[in-house]
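Missing here: one protein chain of the complex. Every other protein chain is in place.
Entry: chain A
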Amino acid sequence: MTATGVNEKPGNHQNPAASRVVLTARDLRRDFGGFTAVNNVNLDVYHAKVHALIGPNGAGKTTVFNLLTKFLQPTSGKITLLDHDITNMAPARVARMGLVRSFQISAVFPHLTVLENIRIALQRPGNLAVQFWLPLGRLDVLNDRAMELLTSVGLENEYDSQAADLSYGRKRVLEIATTLALDPKVLLLDEPMAGMGGEDVGMVAELIREVAKTRAVLMVEHNLKVVADLCDHITVLQRGEILAEGDYATVSNDERVKVAYMGTDHD
């Protein structure tokens, strides 16, 4: 299965450029009144790698996501995307630079069709978003590319259904396909597997693996099996601070992590 049709060179994940850092956070901190939700967080997200952010509920994972995508403004710290300082940028601008996120609750446009959902993402790069005087038929030029994306994720037969009528897992797939339509450099997925049945998890995991060959992925995930299978690098958060970092073996053998997150004996 090919997830995208975009610049996929075989063996790209092995080439030296693949190990470059695309997104960094330095000393990230966010206060809500007197409460410090995120403190002293440093992250390096690499091209063509899957990076997981895990931690118990309330650890600040979603807040970190909101800070990185600028939906929240950090109290202090610095964020860079592809060597540009984005610390004070508007969220839509950050998205246009190639840092695109998903949301914990599935983010589709429920009362639009599947095809229209994808086309929304294609409209802006296609320069067809502000024309209030043109008929809708003008958007048909985007249909080929939209169907290509839908076919790559196996949603081509549902193109005319309302997004609201899709199953939960398929909504997630549609959401990822919509995100891919922007050809992002960095993909931030907030609990992509949450609330999914077994086969859907496999389908989405496969899709993420495919996607990560050509771009960086940072994901929040609770399903540790998925994390173990999929992720190259793991950051564990606890009470807004980084508790441990490394690959799955390192992190899962860390005593502090066992105690704080997985219970004393997680097997």
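General remarks:
As a convention for this text, contacts are C-beta pairs under 8 Å (C-beta built on N, C-alpha and C of every residue); 3 or more make two chains touch, one makes a residue touch a chain; residues count from 1.
Please note the rule applied: contacts and distances are computed from a predicted model.
Its record in UniProt calls the unshown chain "ABC transporter permease", which is the match among "3'-5' exonuclease", "CO/xanthine dehydrogenase Mo-binding subunit", "ABC transporter permease" or "RNA polymerase sigma factor".
The chain not shown here is touched by just one of A:28, A:121, A:150 or A:244, and that residue is A:121. Within the set A:20, A:84 or A:138, the residue that contacts the chain not displayed is A:138. Which of A:69, A:87 or A:238 touches the hidden chain is settled by the complete complex: it is A:69. When the missing chain is restored to the complex, the residue among A:178, A:214, A:238 or A:252 that touches it is A:178. In the full complex, chain A touches the omitted chain through residues 69, 71, 90-93, 95-96, 100-103, 107-113, 116, 119-121, 123-124, 128-136, 138-139, 160-162, 165, 178-179, 182.
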